[in-house]
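Excluded from the complex is one protein chain; the other protein chains are retained at their positions.
Chain lettering (A and B) follows the sequence in which the chains are written, and residue indices restart at 1 in each chain.
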Amino acid sequence: MAAVRLKNVVKRFGGFQIIHGANIEVDDGEFVVFVGPSGCGKSTLLRMIAGLEDISGGEIAIGGKVVNDVEPADRGIAMVFQSYALYPHMSVEQNLSFGLRMNGNPKADTERRVNRAAEILRIAELMKRRPRQLSGGQRQRVAIGRAIVREPQVFLFDEPLSNLDAELRVQMRVEISRLHKELGVTMIYVTHDQTEAMTLADRIVVLNAGNIEQIGAPLDLYDDPANRFVAGFVGSPKMNFMAAKVVGNDGGAVTVELANHCGAKLRKPLSGAPPAVGSEVVLGVRPEHFFEAGEGDCDIAIKADVAEHLGSVSYVYASAGASAGASAGPNPGQEELIIEREASRQRANGDHMVVSIKAGRSLLFDKSGARIR
Amino acid sequence: MRYQNATAYRFLAPYLLIFSIFWLWPIISSFLISFQATRTVPWRFAPTFNWGRLIGDPAFFNALKNTLLILVIQVPVMITLAIVMAVLLNSPLLKARGLFRFAFFAPVVVGEVAYSAVFRLMFNLDYGIINKLLNSVGLPRIDWFSNVTPAMGVIMIAVTWRWAGYNAIILLAGLQSIPQDVYEAATLDRVSKFKQFFYITLPLLKPIIVFCAVLSIIGTMQLFTEPFLITERGGPGGGTETLGLLLYRQGFRSLNFGYASAIAYTMAGLAIAISLVQLWLTRDPK
Partner (left out) sequence: MSSRSSSKLGRSIALHLVLTPLALIWLFPLWMMAVFSTMPDRGIFSPSIELLPHGNFLDNVNNLQRDTNFIGAIGISVSVAVTYTFLSVLLTSMAGWALARYQFVGKGVVVAIILGTITLPYAVVLIPQFIMVARDFKLANTWVALIVPPLFNSLGVLFMRQSFSMMPTDLFDAARVEGVKEWRIFLFVALPLARPMLAALAIILFLSSWNNYLWPLLINSKPGAMTAPVALGTLIGLTKVSWGGIMAGAVMLTVPMLVVFVLLQRHFVAGIAAGAIK
């Protein structure tokens, strides 16, 4: 078992830098998820830890030992691939034992390890089958089994569930969680799915365009995102962002006017330095943080365009500026809002409604996307 | 990916060794030899010796003329036939597909010597089956090998027979890679099958047709076995002598390596020109 430490890790392909100095400390036994949109560099980072990609700058240490120039096989890691990467011409048993056999591991020990993995993953009855005779979930188990057999210090998962259907994905998620508890080893897991990240991780690393946006526990990212990107990426459906302008500052709090909501105003207490009066800002409100009219600190009128009823909750897709006439803001552009409501069948399309925002349940960002606390 | 120079070159080394010795070096060497007088020992550098002779050699121009003549007639005929074969073999209405495929593709596996022997026998003046069949339907028999025109005809027929199916295989693979829904969309737009062929199939197949044409031109340009065996060393009287045959005669009968190399490089020049034409024909439209 081992901690993994990334210090100023840089990756360049030709002239392009795609990882701009990553610093991450993964504790021994921790489950860390790298999450971000496709192309953000999360898989590259994982492959650099695995040793499948060269490190252009900085250093990576596993278990206190710098591994920049260590072969993948000697890093004490095992990896589970998105495509499972099972050898199609070998049986499950041969797939599990291939690496050990090829490296001259004693036969009895190989057998013991294979049996143990089969037991942990409950695939003992599949041992003689070929990968193409297995279902997606079974293939996934075999792929994980192949990693277990190596008895690694660190498990690396590269989007392991993205080829499974929704139901199986939930099932395997629980399975991987269980495995982490059972084995107690360090796991690093890459996904683009924030739900997977939220449910699996001890800590999440949010990546965007080769930069680390924030590192933190799942609920910390949800409650206290460092910037607009993280705020938008964590949580589903996405957080709503509304154009706003600072119109007042009474020391300790600013008043912002919502540009697209007929000049609705919200007074928001701040702990840090307030933005200048007149500056343009962005107010973020999660769909689940809209309240009934009058319950919050600022009411806005909206028009419901489409409603989705999921049974447990309903989502209303609404546009702003419902009440006509009144002084339109400086930017009367369309601004779609997603609002979570209690389950209902009533809200028909085109309804006008009023919802309320609470200062304590909203976030303020400056124009560049940085959080204003 | 990581750089793995040592590993990569360990896998490459055996092939690269052979490739360098028996392909790369000879390409250079042949060029150098073409500038040397090779019939004296030791060889001496004489840049105009072979090339000068080449541009004034009627035998060279005769061979060049014959080669180009075969190219200009045989390649278009064969490619057209191959397209017809491929399109018809691709038809969903076809019965006994396996038999037809066998008929057209089988010549691909027949060796040059074997089929040259058969064609020579089939076109024999007195006892060839072709003349017997012509006679039996009241046509005069033809003295195939004593006159240049019919002799050229036999060569072209033989080459077409041997290679049309080969090209049809490539074209058929190309046809099958055209997505079916393109045709379905056209059918819904009331485009007739006939027009679909000219406005969908041919344009989409163009790069492959060009590829086949280039392959065939370069192949035909080096034509050797057929005039060597069927028309008896390019007979009658050099009437079917090709560049390939001239090269053989100069290089390996007269042992005139320098001159033969100059002939070889003439062929290479033609091949390069044709490849450039191919690149131009299949370039991405800007």
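Following the convention adopted for this analysis, contacts are C-beta pairs under 8 Å (C-beta built on N, C-alpha and C of every residue); 3 or more make two chains touch, one makes a residue touch a chain.
Being a predicted model, the structure only gives us computed values, none of them experimental.
Novice: Can you tell me which of B:G52, B:P76, B:G111 or B:G237 touches the chain that was removed from the display?
Specialist: Considering the complete complex, B:G111 is the one touching the chain left out.
Novice: Quick one: say which of A:R113, A:R150 or A:R228 touches the chain that got left out.
Specialist: Reading the full complex, the residue touching the unseen chain is A:R150.
Novice: Can you tell me which of B:V148, B:L229 or B:L281 touches the chain that was removed from the display?
Specialist: Within the whole complex, the residue contacting the unshown chain is B:L229.
Novice: With the missing chain put back, one of B:S30, B:Q196 or B:T282 would touch it. Which one?
Specialist: B:S30
Novice: Extract the touching residues of subunit A with respect to the undisplayed chain.
Specialist: 47, 50-52, 71-74, 77-79, 81-85, 87-89, 98-100, 102-103, 146, 150
Novice: Which residues does subunit B use to touch the chain missing from this display?
Specialist: Given the touch definition above, subunit B has residues 1-5, 7-12, 14-16, 18-19, 21-27, 29-30, 33, 84-85, 88-89, 91, 93-95, 99-122, 126-127, 129, 132-133, 136, 161, 164-166, 169-170, 172-173, 193, 211, 214-215, 218-219, 221-222, 224-225, 229, 232, 243-244, 247-248, 251-252, 257, 260-261, 263-265, 267-268, 271-272, 274-275 touching the missing chain.
FYI, only the chains that are shown with their structure count from here on.
Novice: Take the average of all CA coordinates in subunit A, do the same for subunit B, and state the distance between these two points in whole angstrom.
Specialist: 59
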